[in-house]
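Of the protein chains in this complex, all but one are displayed in their positions.
Labels run A and B following the written order; every chain starts at residue 1.
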Amino acid sequence: MDVWISIFISICAASTPLLLAATGELVVERSGVLNLGVEGMMIIGAVAGFSAAQATGNPYAGAVVAVFAGAVFSLLFAFLTLTLVANQVATGLALTILGLGLSGMIGEHFVGQPGIRMEALVLGLDAIFYISIALIGAVSWFLFRTRAGLMLRSVGDSHTSAHALGLNVIRIRYLAVMFGGACAGLGGAHLSLVYVPQWVEGMTAGRGWIALALVVFASWRPARLLVGAYLFGAVTIAQFHAQAVGVAIPPQFLTSLPYLATIIVLVLIARNRRLTMINTPAALGQPFVPDR
Amino acid sequence: MRIELQKRAGGSSVFAVLSPFVALLLTVLAGGIMFALLGKNPVFALYTYFVEPLADPWSREQILVKATPLVLIAIGLAVCFRSGNWNIGAEGQYLIGGMFGAAIPVLFNEWQSPLVLPLMLLMGMAGGALYAFIPAILKARFGTNEILTSLMLVYVAQQFVDWLVRGPWRDPKGFGFPGSKQFNESAVLPSLSSGSDVHLGALFAVVAAIAIWFVLTRTLKGFEIAVLGQSPRAGRFAGFSAKRLTIFVFLLSGALAGLAGISEVSGSVEKLDDKLSLGYGFAAIIVAFLGRLNPLGILAAGLVLALTYIGGEAAQISLGVSDRAARVFQGLLLFFVLACDTLIHYRIRLVSRLPKAGAA
Partner (left out) sequence: MKKTIFALAASAAALMTTGAMADGHAKTKACFIYIGPTGDFGWTYQHDQGRKSIEAAFGDKVETAYLENVPESAEAQRSIEKFARSGCNIIFTTSFNYMDPTNKAAGKHPDVKFEHATGYKREHPNISTYSSKFYQGRYIQGQIAAKMSKTGVAGYIASFPIPEVVRGINSFVLGAQSVNPDFKLKVVWVSTWFDPPKEADAAKALIDQGVDIITQHTDSTGPMQVAAERGIKAFGQASDMIKFGPKTQLTSIIDEWGPYYVSRVKAVMDGTWKQQDVWHGMADGNVVMAPYTNMPDEVAEAAKKTAAAIKDGSFEPFTGPITKQDGSVWLKEGEKAEVGTLLGMNFYVKGVDDKLPQ
């Protein structure tokens, strides 16, 4: 196999879980909700996907279960923040803490068992990779080319006017949050079914937080999200290649680049008013209680 | 059936006091169910978790040690949250505070003087405040979302400290393991009483709690924080500057997180290593909410959360329950606290679905 192709495949593997989780979070944030529980939903997806694959012997069944598990787990967040109007930041953190703990407990018996790998389909790449690419296209189309997408964005920009127009703000946000959970769950399943087919406690290792950063880095645009996720994946892989050929860059420096880049992007979009008005969901993180 | 919220005028004072206790009770119940599902005797499990650590003086000390950074950080966060500023990057401020303070004993390892410790503490607070200043000024100047910037900075801080303790600050005699040289005696925070593990940081936490409580309830600054937090518009009419307050609360909470960091480094670890970030900055958010954003409440809440850590160890030893249980407890606790908070501001009513509500 050509070396460059093989390096490209490694980069795809490193980027796919990030892209999936970030795609979901992008839709969530576009609806005006900030869910910091991505890491928790991902790890629940990873353990659910692994255990379902072990039980059925079929990695695809695992992936489907992971999608559902992520969505169901995110309902906890939706109920608290949307129905009970709890603080979104704190609830998201609670979701992450709970997810990490719960997945460790569920997975206790799977440790040390080789998992079932989801084999590559075409060009050495697996189904979840192709789904992630298709999904980012679909989300882009949905958000900017469909009526439902317009509704979702208007809810994110101003829930009060959306409500006045007769949109069911809460229901739309519920659906968005569940979509985010489903995507994060699938991203987690990629880790435990493709990346390293095994279950290890805490195996998401902060990828959910990176996904959060990527959404902002992409200034809530799907196309930029694709670029961001692959840039990050490339840096992850490049650091080991650099070492193997004898170039020593402190890996910590490379690892912190996406976070620094995200801060700079945040400042830039905040300074450039026009960019901000177009992209940032204005109602992001604000609670909504319908008046009656 | 549908759940409908009805805003209470001014909030319920009964639930304001009651809600943390209801949340605790619910957590204990849920925990009991969890243990039963794991095949453990729930009563014995809960006993090991929540009572056994309180029965032993050494364990009680450990709870105080563990609660110290949580309380210090949570107090600062409470001030931020009350004023409507979402600083969730306390973990980073804690780390940078620890790193700034550690700079003195790491770079001047031989220097022994009574000046060392006060200087370290000041440096720690300065470091934390400086690091918190970044999201604050970005928010005040450019309107950047502080939740995201402060969170991103946590990861930058983790990587930076990691690089320091593996690179320039690594102990040359440490066999390549990450970590600085051990501090000399004058750089170590003394214990409250000899032979005890509880260091001076615990005292800082208590003093900070009382001082901030006083500021919040008895001074104009406290009033300003409350007004701007509730309604920025009303605050502007009263002549308060939201921007200046943002900077102030971030500096304050950063300094407290930094103090927590350097207290931990100098009081417990006695060197700077790569294990300083144990998630206290995030756990403190649970503490802040459990304490109802009240400094005195936080003092108690910090002890409760510390108990879940120490109890988790006890449960691991005597029940064979893994350390994940502690994390599940903490997540549940935060969930229930947040859910119960709703009761303070809203009346919850179950409404049966009306036939005309096509959109609902």
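Simple rule for what comes next: contacts are C-beta pairs under 8 Å (C-beta built on N, C-alpha and C of every residue); 3 or more make two chains touch, one makes a residue touch a chain.
In this text, all values refer to a predicted model and were calculated from it rather than measured experimentally.
Of the listed residues B:Ile3, B:Val17, B:Ile33 or B:Val51, the one in contact with the hidden chain in the full complex is B:Val51.
Across the entire complex, the residue among B:Leu18, B:Ala226 or B:Leu278 in touch with the chain not shown is B:Leu278. Summarising the interface, subunit A meets the missing chain with residues 3, 6-7, 10, 13-14, 108, 111-114, 117, 191, 195-198, 200-201, 203, 205, 236-237, 240-241, 243-246, 248, 251. Looking at subunit B, the residues touching the absent chain are 44, 47, 51-52, 54-56, 58-59, 62, 65, 166, 175-179, 182, 197, 264, 268-269, 273, 275-276, 278, 313-314, 316-318, 322-323.
Operating definition for what follows: only the chains that are shown with their structure count from here on.
The centroid of the Cα atoms in subunit A and the matching centroid in subunit B are 26 Å apart. Remark: subunit B residues 3-5, 7, 38, 86, 88, 138, 142-145, 147-149, 151-153, 155-156, 159-160, 162-163, 166-167, 282, 285-286, 289, 322, 324-332, 334-335, 338-339, 341-342, 345-346, 348, 359-360 touch subunit A in the complex.
Taken together, the subunit A residues at the contact with subunit B in this complex read 34, 36, 76, 80, 83-87, 89-91, 93-102, 104-105, 108, 166-168, 201, 206, 209, 212-213, 216, 250, 252-253, 255-256, 259-260, 262-263, 266-267, 270-271, 284-285, 289, 292.
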